[in-house]
Structure formats: structure tokens, C-alpha cells
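This is the structure I have questions about; it appears just below.
Complex shown without one protein chain; remaining protein chains in place.
So, subunit A:
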Amino acid sequence: MNGTARSGDYSLLDLIILDSGYIIMSDTLTLDVIGGRVKVNGEHATVRFVGVVPPVAGPWLGVEWDNPERGKHDGSHEGTVYFKCRHPTGGSFIRPKKVNFGIDFLTAVKNRYVLEDELEEDEKEQIVTIGNKPVETIGFDSVMKQQSQLSKLQEVSLRNCAVSHAGEKGGVAEACPNIRNVDLSKNLLSSWDEVIHIADQLRHLEFLNLSENKLKFPSGSAPLTGTFSALKVLVLNRTGITWAEVLRCAAGCPGLEELYLESNEIFISERPTDVLQTIKLLDLSSNQLIDENQLFLIAHLSRLEQLILSDIGISSIHFPDAGIGCKTSMFPSLQYLVVNDNQISQWSFFNELDKLPSLRALSCLRNPLTKDDKDTRTTRQLIIAKIGQLKTLNKCEILPEERLGAELDYQRAFGNEWKKAGGYQDPDKNRLSEEFLAAHPRYQFLCLKYGAPEDGELKRQPLMLKNQLLTLKIKYPHQLDQKVLEKQLPGSMTIQKVKGLLSRLLKVPVSDLLLSYESPEKPGREIELENDLKSLQFYSVENGDCLLVRW
């Protein structure tokens, strides 16, 4: 026999709901369970098949595990395909008795938040009422106390509590309507509709965490019902959601401020037009399919202040609407960008970031460019110099002194390149090459801010003694007949020694000599060399200067 077994060929089983809220199969299995999320011995799975698997008698559930290696096969058994799995070892057949179909929301809340001794009292009560006669309600006070406690609940964490459905309609709204904050991560919710059933009853819901639930998201545009009117934060990490589904869900959240979509293999396929316009924070970490071109589609969210793009494999970014040195119109409110753990290896990345008008903080740890440990200081300085308005880098504040040092060092470091590329002291003469401008877009601005780098700063000479000698002219302003001498003196020579040298030369006693110097760069300005114990270097005497000797 080949072909797919029809799900209708099975014996019917009933359901029993235990006091603890767990649903077990006893008599009836309906087709409804297909697609449902279940838990078997702590492992999560999706039901794909219900029925008989001959030759073994009795009902079986075919499940596809979340963990693709947990199963024994891919849904086929002895040649017959009962259901399909994505992975060759992703499926198993399990006896319904062993499967936990989950509990409803309210029961989960009660399980967690009601104190144990009160639960015991409840059980006693139930045992008593199973009998024929109605018995006086013992522990009613405690039940009321329990319920009044629940109605005070604002923050509820039901992570991994096997919640699969909303339960009785209105039950949640009656018992705990004041819940503002729900963590429903890693539960057994199977569809967005079920989430809506729960959220509908929580009018004040502001925070909802649905991470690690394999939900079936709406396929068409859902009618706006005002369910999530108060919702500010939505966490959908690891739910397998697609971008189109994100937009559909977000349509029902008019006031959404923070959206977390980590690890979903998201590919941004369209530009959000009426939705997501209020978000301030978007976390797209670990979505490896995102590339820089997709970012253009979210570039016009006008309120977006924080964008987390860690671990998406990005290596470059560009804002084509802005030329060198201009600001882009994209990401107008973006203040904090996180690009840790990516593939950034070019400095052009940071050049582009300078175009963002509101960027104040950046985190870019563990990228190929910034990974080199011995150069972390230089890397940090370069990033600071390249992005002018940055106030915080890698969570460390950039103090004004640090910025000053970084920008001056940057200027000096690329000064020679600038000159070669056509840079001049006189800005009118500048003819900088395209290449240089592209690699160093801020350089001109820095020149305007600090002045163009001087030649003296740019020369880097090897440290030989002859390079440390200053070639100085020696003039005698009062003795017109004496020739102008040229001498080479070390910068570390003290004024006293210079005087001694001159004294021997001129046959004039040391005490009569008065020294000063002038620089050809600043003609007319004479600087006295009065302190005998100081060196020429101390007075900033440089190569080509002229010593003036009087007596």
C-alpha cells in the first residue's frame, strides 16, 4: 500500500481535563489537534498527523520535533507517507497518552502565583463535591483571597509553562484584567489568533514576550480590532516570523515602541508604510539574511532611535542620497546603532556613518577591523575622528579631550597623504583627489577647525644624531662687519654652552653675551634666550632659525 493515509481513518478518543489543567487523551482525538504545539518529556513539537498506523493497533500522533535530530524518521513508515517533515530525522509517532497538549492561560497563572497551601484546600473541596450532597464551601475565603491576589497581578511570567490556548472566553479578563506585562516565551501557542484571544482580555497590556513559540502568523491582513491598543513592547525572537508577517501583526499595534526580532531569518521585503511608524527601538540581531540594501526599506521610520544589527553579517553600508561631507535623509532620528559581531573590515563603513544626522552612540565590537587587540586605541581614535557627532563609542563616553586628541592625531597621521593628494595650507589652492576625499571625508572639515597641518609636523625623520642637529644662522646685529655664520648645534644644547661656544669664537666674555633668536616663519619677532640652564629645544628653536648675538 502506498500513498498518504487519510487522517479520517482512526478510532475516536475522548479528552479528560484533569484538575491540574493538563489535557490527556482518553477517548476522542479530533482533527483540531493537527498543527497544535505539544510537549513530550520537555521537548517541543508540532502535531502533523492523527490516526492509525498499521499494523500496530491504536491511535498514534505524528509529530515533527523542534529539534530536527530528535526523531526517528521523516513522517513515513514502511513505505507509506503519513506526514511530511523538513528533516529526515525530524518526526516520530507517539502515543497520545504521552503527549502534553498544554494548559490554558488562566490555569498557568494560577499554577504559578497561587500559594501552594491554598491549592491544597481547593483540592479538598473538589473531592468533597464529587460526592452527591452539596457540601458547605470550605476555603471559600482563600479562593476569594486568591482571586483578589490575581486581580492585582500586573507582571506575569509564564515562560515554559506549556500554555497552549486562552481558555474559557472572558476567564482571563475576569480574574486578572490588570496584567500589563506578560512573558509567554517558550510555550505551546500555535497561532497568532490564540494570542489575540488572550490579549483581547488584557486591555492594559503593554509588554508581550512571545519568543520561542512557533506561531502561525496571519496570512492576510487581519481586521484591526484594538486588541493591542496599549502595547508598547513586543518581543518575537526566535519565532520564525517573516517580515510580511511582522507588518501584519504590527498593524494591530498602533502605539508600538519597541520591537525585538532576533534570530528569525528575516529578509526585509517591503517598506512599512502605515505600520511601525511609532517604533523607537528595533532589534534585528542574528538575522543573517539581512544585507545593507534591505536597510533602505526601513530607513524612513521617522521615530527610530535605536537599531540593533548585531551578528547579521553586514560588512558595508552606504547612503547614496548624501555626498561626501553631507548628511543623509535616511534614519533621521537614529541615535544609537549597534553593529557588534559583524564583518566590517573597511574604514569606509565609518565614513558613511558620519552621514547620519542624529547618531550619538555606536557599538562596533568584534568586527574584523576592530578585532586586532594591539591596536584598539588607534582604532578607537580613528572611529572618533571619522564620526564627528559621536558622543559614546562602545559604551564609553567620548570626552572632549579625547575627541580633540583623536582628531589632531588623525590629521597628523594622514597629513602626508593629504599633501600628496593635493592639499595646501591655503585652502583656496586645494585640489584634492577624489580618492582622498572618499577615504577621508572629514579631513577638510578638520583643517578648517584646527588649521591645515604644518610641514614641520608632518616630517618624520629617523632618529639619527645628524637629524637632531639644528642648522642655525648666527647674526650679530650690533657688529655690522661680522659675517653671518652657519653652525650645526644639537637641540639639547643649553644656552650656557651655546654662549661658551660663541665666547670662544668671538673672544668676548660669556657674561657679556645676550642671545635671542628669530624664525623666518615669523619675521620681526625676536625671542630672548634668557635662561642659561635651558636648552635650545626648550625655546622651540628649530632648523633654519637665526640666533642673534649682542654684547
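Convention: contacts are C-beta pairs under 8 Å (C-beta built on N, C-alpha and C of every residue); 3 or more make two chains touch, one makes a residue touch a chain; residues count from 1.
In this text, contacts and distances are computed from a predicted model.
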Open item on the list: Leaving aside the chains you can see, what is the UniProt protein name of the one that's missing? Options: "ALA-interacting subunit", "Fe2OG dioxygenase domain-containing protein", "hydroxymethylglutaryl-CoA lyase" or "Tubulin alpha chain".
Closed with: "Tubulin alpha chain"
Open item on the list: Going by the contact rule already stated, which one of A:Asn100, A:Ser333 or A:Asn394 would touch the omitted chain in the full complex?
Closed with: A:Asn394
Task: Residue of A:Ser185, A:Thr227 or A:Ser535 in touch with the missing chain, whole complex considered - done: A:Ser185
Task: Absent-chain contact - pick from A:Val47, A:Cys85, A:Val99 or A:Val156 - done: A:Val156
Task: Touch criterion as defined above, residue of A:Asp74, A:Asp200 or A:Glu262 at the omitted chain - done: A:Glu262
TODO: Over the whole complex, note the residues of subunit A touching the chain we left out.
DONE: 112-113, 115-116, 154-157, 159-160, 181, 183, 185-186, 209, 211, 235, 237, 260, 262-263, 283, 285-286, 308, 310, 338, 340, 363, 365, 376, 380, 393-397
